[in-house]
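Let me begin by handing over the structure; questions about it come next.
What you see is the complex with one protein chain gone and the rest in place.
Note that the chains take the letters A and B in the order they are written out, and that residue 1 is the start of every chain.
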Amino acid sequence: MKKPIYAITSLFTTPDEAIRAASEVSKAGYTKFDVHTPYPVHGMDGAMQVKISKVGYFAFFFGLTGALTAILLISWVTLSDYPLVIGGKPFWSWPAFVPVSFELTVLFAAVFSTVAMIIFYFKFPNNAHPLHDTPYMKRVSSDTFGITIEANDPQFDENKVKEFLKFLGGKEITTVYFDPEEFDYGQKLIDMRFLGVLAVVALSTATISYFTMNKLLYIEPFNWMMEQHKQKPQQPSNLFKDGIGMRPPVIGTVARGFIPYPFSGKPEEAGKYLINPLLPTKEIVERGKSKFLTFCSPCHGNFGRGDSRLQGQFPNPPTLNSDKVRNWPDGSIYHVITEGQNVMPSYAPQISREDRWAIIQYIRILQRAQNTKESDLK
Amino acid sequence: MSEHRPQMDSLKKPLPPRVTYLGLALFSMGIVLYAIGYYVEPRHAAFNNLINFLFLISIAVGALFLIALEYIAGAVWSVPMRRVNEFLAGLIPFTPLLAIPLFFHLHELFHWAHTDVVAADELLKAKAPYLNSNFFAMRFIATFILLTLFYWLFTRNSLKQDSTKDAKGDIYTRRNIRLSAIFLPVFAITITFIAIDWAMSLEPHWYSTIIGIYYFSGTVLSALAAATYIIIRFHETGRLPGLRRDHFYSLGSLMFAFVNFWAYIAFSQFMLIWYANLPEETFWFIKHWQNGWQAVSILLIIVQFAVPYAVLLPQEAKMDPKRLKFIALWLLAAHWLDLYWFVMPTYNTSLTFGWMELSFPLVTIGLMITVVAWKTKKHNLKPIGDPKLKRGMEFHL
Partner (left out) sequence: MATEVIDYRKEPSITIQHVTSADIDAAIEAPLNRFPSRRWWIAFGVALALLTTGLCTVALLLFQGIGLLGFNQPVAWAFDVTNFVFWVGIGHAGTLISAILFLMRQRWRNAIARFAEAMTIFAVICAGMFVTIAHLGRVWLAGYLFPYPNQHGLWVNFISPLVWDVFAVSTYFIVSFIFWYLGLLPDFGTLRDRTENKYKKIIYSVLSLGWRFSNRHWSHYERMYLILAGFATPLVLSVHTIVSFDFAVSVNPGWHATIFPPYFVAGAVFSGFAMVQNVLVVVRKMFKFEHIITMNHLENMNKIILLTGSMVGYAYAMEFFMAWYSGSQFERFVFLNRALGPYAWAYWTMVSCNVVFPQLFWLKRFRRNIFIMFIIGILVNVGMWFERYVIIVTTLSRDFLPSSWGHFSPTMYDFGILSLGFGLFFTFVLLFVRFLPSVAMAEMKTVLEGAQPSQH
């Protein structure tokens, strides 16, 4: 079968010859022809009557897209999705958005227009073109200039074209044919090599994914600090001789806001120096009453008489209405509540300092109520 | 083409007398208005005088810079048009005309010129070794002498070259190349100190390390614009024949580049001061954003960046003499606006724009027209002795 012709090629040695020839070919009315040069030759576009490239419009359009994308994204993020006050600046700080917007403009313009040019204008990648691997291509990619007139040009006639090119000064005029194998190119689905590559890609993707997700992510540092070598509660520790991880606080540790009680073990000083800071107002006394009934009445009874509901299960305390206690300064009572006395334990953990003073005010009321004088009734 | 250049032995084609008359008329009108202005509102007049002084310096010194740039870069396309820049640089000796009235009004212009104000202000006292009237005047005189000297040296070499034949004249090119190398650092220093002294010290509490470069960007832009306008007019009236799209494209793309450069410098200055938000720096911009000045700020961005950018972006626009002429005049107006925006808020924190702003530029424009017209009578319009002239005329993109 006769091999289908792609084009007739010819070579020229100087740029002047090539330009003149190209100009003649174009003027003769051929449209499906091309010039091949190892580097761009000035003036060839004009000779071939090729119009100015429109890739610039792509670049402009994509650049604008980039600018808009940047501005819209940043505006949405800073105004709507996650507004944050940063450095006291307004949410929409446009001067700060300029650098990113500029970069995205350039990025979009450059990347997309180049890719568009390569794919749509050049229709690359294409290593199956009939001109590849021809002696013509070898010359033209190095130092010679070439003109090809394609067979699908309406004016094409093999002999006429050969004559014309010879007349123009072309050398090594050759016919280039389509390679029948490549003529019928197109990727078949059931192709051993294709399926093989597909299998390899599938297998390697699966393997890599498996190892990444199931193995790598558990190794440091990819495990995102899931494994932390820190002291956890209730775990042993080999930093301490006794191997215990939970340590008691250091001796002398105090709670926040804690002030040590200055009269510990010194009841006389407590009585001498401590003064009740609270006045016997209604609220204070009510508070004192409530606390007294809660904490003190189980042993001391509801009226401080010592006749509580304990009834012998626990030694009853002496009455609070005795002369001794009535004559005690408030500070002594405070000391007893704070430190305890005899069988009575310290109530400091349960009753706050202010509450102790409130209780003392209430006790004074109880004492007065059970030791009334004539004068009080007036 | 051979070395013989029959039709280029002398390329004098003076501008018609009506141009000189126009220039002189504008200049005289301007002078009268100056006088009236100084009589009626001396402080306001001083500020307008300052704006026009800075404007004139931009164009004159910028033109000299463009000449030096051509020599140092070995540029070829600009050689046929270099004379225009030389004519514009010829304005340098005339700058004292606009400076001298300012020296009589330093008190009205600058806070630091008042010794009592300085004595009461710690910051001004610290700057007093630099910001005092005597040193200020000395700096201006030194700058003026240096710039005039370089102008004279450059143009003397270039003009002498006109009357040489063949390679004998090449020595002038070599000399000017060496001169350019020396001039560039001198230019950098002088233009910086002009900007610091006359523009930045209006607000003596404020400072910006980029001020020299800011003024430089406006300088080159306005010099390019003035040169482009004149070049295209000369081309249209047959005084610079043989210029092609290739030459105009180079002018256009240089203007486009400097529009971007100005915007870049202006934005950098603004953004850094905005971001750090230091009151000792931001007050300057706040002043330019209140009481009507915000309108001028926005106008400046539109006029000196947005519009020229959009107009000059397409490749054909950069090659089109008509559009270039329009944008050249536009950019000159924009540079005036830039200086007005920079300087005026010190005069009045509220927007002031009146007959003085509109009319004082007449002096500068009139002076420019007169000087250029005068020079076209005296000198060749192309540097006919320049060895690169032929390559310049044949220049192709």
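Basically, contacts are C-beta pairs under 8 Å (C-beta built on N, C-alpha and C of every residue); 3 or more make two chains touch, one makes a residue touch a chain.
In this text the structure is predicted, and so the values were computed from the model without any measurement.
**Q** For the chain left out of this view, which of A:L73, A:I173, A:L310 or A:I365 touches it?
**A** That would be A:L73, which touches the missing chain.
**Q** Given that one chain is not shown, which residue among A:D45, A:D179, A:E269 or A:D307 touches it?
**A** Result: among the candidates, A:D45 touches the missing chain.
**Q** Pick from B:A45, B:L91, B:I213 or B:L324: which residue touches the chain that isn't shown?
**A** B:I213
**Q** Check the options B:T148, B:T164 or B:S268 and report the residue that touches the missing chain.
**A** With B:T148, B:T164 or B:S268 as choices, the missing chain is touched by B:S268.
**Q** What residue numbers in subunit A mark contact with the hidden partner chain?
**A** Counting over the whole complex, subunit A touches the hidden chain at residues 14-16, 19, 22, 34-45, 48, 50, 52-53, 55-56, 59, 63, 73-74, 77-78, 81-82, 84, 86-87, 89, 93, 96-97, 99-100, 102-104, 106-107, 109-111, 113-114, 117-118, 121-122, 124-129, 131-133, 137-138, 140-143, 220-222, 224.
**Q** Across the whole complex, list the residues on subunit B that are touched by the chain not included here.
**A** Its contact residues with the unshown chain are 3, 73, 122-123, 126-127, 130, 167, 170, 173, 181, 184-185, 188-189, 192, 196, 207-213, 253, 260, 264-265, 268-269, 271-273, 275-276, 278, 280, 386-388, 390-391, 396-397.
As a working rule, only the chains that are shown with their structure count from here on.
**Q** Using mean C-alpha positions as chain centres, tell me how far subunit A is from subunit B in Å, no decimals.
**A** Those two chain centres are 50 Å apart.
**Q** Considering the complex alone, what residue numbers of subunit A touch subunit B?
**A** Going by the criterion above, the answer is residues 42, 56, 87-89, 95-96, 98.
**Q** Please give the residue numbers of subunit B that touch subunit A in the complex, ascending.
**A** Spelled out, the residues of subunit B in touch with subunit A are 267, 270-271, 274-275, 277, 315, 396.
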